[in-house]
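Sending over a structure as structure tokens; questions will come in a sec.
Showing chain A:
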Amino acid sequence: MAGVAVSTTINGDAVEYLCQPDETLLEVLRDRLGLTGAKEGCGTGDCGACSVIVDGRLVCSCLVLGAEAEGRKVETIEGMAHGDQLHPLQQKFLEHAALQCGICTPGFLIAAKDLLAKNPSPTEEEIRFGLAGNLCRCTGYDKIVRAVQDAAEVMKGA
Partner candidate 1 sequence: MRYIRPLSIEDAVGELAKAVGPAAILAGGSDLLVRMKGGFIEPELIVDIKRIGGLSDVTETADGFRIGAAVPCAVLGENKALKQAWPGVVEAANLIGSKQVQGRCTITGNLCNASPAADSVPALVAAGAKAVVVGTSGKRTIAVESVPTGPGRTSLAKGEIVEAILLDKRPEHAGDAYLRFIPRTEMDIAVVSAGVNLTLDDHGAIKTARVALGASAPTVLLVEEAGQVLVGSKLDEATLERLAKICSGACRPIDDKRGTIEFRRKVAGVLAQRAAAIAYKRAGGK
Partner candidate 2 sequence: MVEVTLWGSLSAVAGGKARHEIEAKDIRELFRKLAEQYPGIEPWIDRGIAVAIDGTIYRDTWSKELPEGAEIFLLPRLAGG
């Protein structure tokens, strides 16, 4: 199997890697680049734990080939905070205890960031449907929804 050489941008940094043609972007991020913030909960696009943003689109990185990232801009959880300044969503997830085990948290944060970028004032229903691609088994979603609502308020004020 011939490797594919890829030049891409991840969290603003130029990155080059060689990957196998059938290797997913999730595998590349985790196993080649050491970016283990995106998690594999299912590998089939059903849990959202591996969510990243590619060229402004929210996707499951398990459903993208590493080779497809050529020339794209990829955003992962590792790029969400600015220096030591947490993103308002990260801060609100902490304040509301919107995580218990925390395995789904990076995916939820990325999906919520995408949601608020497209809809800065979502209703509860819009948040619930907007985050329906991310499974959480610990919280019952209550505190996650509240954290996103609160973060939306803060971000509008900023």
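As a selection rule, all candidates are chains of the complex that A comes from, given by their letters.
Basically, a residue touches a chain if its C-beta (ideal position, glycine included) is under 8 Å from a C-beta of that chain, and two chains touch if they have at least 3 such contacts; residues count from 1.
Bear in mind that the values here come from a model prediction, so they are computed numbers and not experimental data.
A.B. asks: Quickly now, which of 1 or 2 touches chain A in the complex? Give its number.
C.D. replies: 1
A.B. asks: Which chain A residues qualify as touching candidate 1 in the complex?
C.D. replies: Touching candidate 1 from chain A are residues 1-2, 4, 20-22, 24, 43-46, 48, 51, 54, 57-60, 62-65, 67-68, 70, 111, 114-115, 129-130, 132-134.
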